[in-house]
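Below is the structure I would like to discuss, written out as structure tokens.
Removed from the display is one protein chain of the complex; every other protein chain stays in position.
Now for subunit A:
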């Protein structure tokens, strides 16, 4: 029987001032892409092979097993359907695994691409087709127990033995054990291992080696290899993150990836030609994380906002029925800025992806001029968006009260799956400092009379047009709180001020001390703040720029409201920066705070439609609280009945512990 839609949600949807499908098209990048996405989604969701019990009730081993089962089918079906476009593969995979990681992630995402970019033609012949056909399943073993951020500190060694023309791989210390690589624990039979290369008695730095780790046929670890699962984690239950220890393990010379650097049979080392292209890969992966920040936050917002429209509690007006909790100002204040943030991050993710593709074209033509800035920018934006989304997801869960804490809400899972992105592919604080390094460099260029371009071009104005508190009166009437373009200017001024302050503090430290590194460390809190302000400016700028591309008036109106809310809420939360720099007066801050509250009320009628536009299928959303039909309570009950503790009417511990206790006392 087709369940009725919850009356509250029906009312909410009827009252929306715009068509959610139109906004979905914008998020997808066109109506045709929405159509194709839904087509692929239907392929997965209607396929009985991809259906299974709720994962919340399974043990870690069972979840791993489900994941590997689905991954096997996924690879087969992708080829059967002829889906080859990277983005379409991404959709397919994310519907199959419902936004969770899976054991073949590293094989598909790192092992195969690394073979393509770093293997010689001869190596590709040997490894690529078997890997493509999954006779070889590989992972990418870089991180060690003792080293993540500082790659040069990795301790694994690969020593060349010219006598046998082999590399001898060793994990010389406990800290050198490879730790964390996905798919390593149980799934892979090969790994690309990063190790310090020693030849002719000299260390030549980090290089990549293809190392077989398990016996083909029996899947038992090879002699000299110790490999296993690193144990339970916060999330990532379906992933067998692993450890790998090598003791005098020998591989043929031909297993070093030698497209760039080479070791000749006699042990002579041939240096690589410089390879800036690795920048490109990093930019690409970080742009994926920005997109993931947007999607994960969107999912959490969808759940929290739908649930808040269904949940009724307490009294707003004496004597009246209990209102939807979404009618409370405090609830709106928790959720709507996050909704606006989710939209902002969608547009930022799309921008980076587009820029990356555009620059990739230039790179092929040998023009690398834009790469350093994009690299610096994506480092910061990766950190900025993942931190914000991380906190935002938790705020969404908190906004769902007690039921948010149950796994049936789906938000705990979104959080534990998302939160590692603050650490992997570049620890966030380290990322912020990378961006800061670029900002300081740009600032110094401007100070020495050069001009800078791109997103940092505002620094050109800093030295000329000093931003001083005494200019408040002159500047204050230039900021208009209802005009996104004017708010972009305010954010720009804040970024300029904080970059300048950090650069000056750094200079002051340098004047006091000898060591550059020490001065940098003593300024790093300021530097991170400067980076954050820069990223915040970029996000506001990109969101504002997006508005002019929207043709439908109703959609444009609602996105403008969200953009304003995003920008004003950010000012309100960082009022100190704007006040201290004299960008806004106290009276204007009060006005900003007031306007934020007005916007909450303005956005309220469209809130449900705005999360509907994200267009998450219920299966993908995985939440009882966030169901499209809003039938929350009856489905919570149905879900709970399947809990493992409910398998028997009387739990066995009654006979084992309770009964003996009662009879003894």
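Basically, a residue touches a chain if its C-beta (ideal position, glycine included) is under 8 Å from a C-beta of that chain, and two chains touch if they have at least 3 such contacts; residues count from 1.
The rule is simple: contacts and distances are computed from a predicted model.
J.: For the chain that's not shown, choose its UniProt protein name out of "Signal peptidase complex subunit 1", "ACOX2 oxidase", "SKP1-like protein 1A" or "AP complex subunit sigma".
T.: For the chain missing from the view, the UniProt record says "ACOX2 oxidase".
J.: Quick one: say which of A:10, A:38 or A:147 touches the chain that got left out.
T.: The single option touching the absent chain is A:147.
J.: Determine which one of A:21, A:39, A:122 or A:135 touches the chain that has been left out.
T.: Checking the options A:21, A:39, A:122 or A:135, the one contacting the hidden chain is A:135.
J.: If the hidden chain were put back, which of A:419, A:435, A:544 or A:606 would touch it?
T.: A:419
J.: Which of A:229, A:254, A:370 or A:461 touches the chain that is not shown?
T.: A:229
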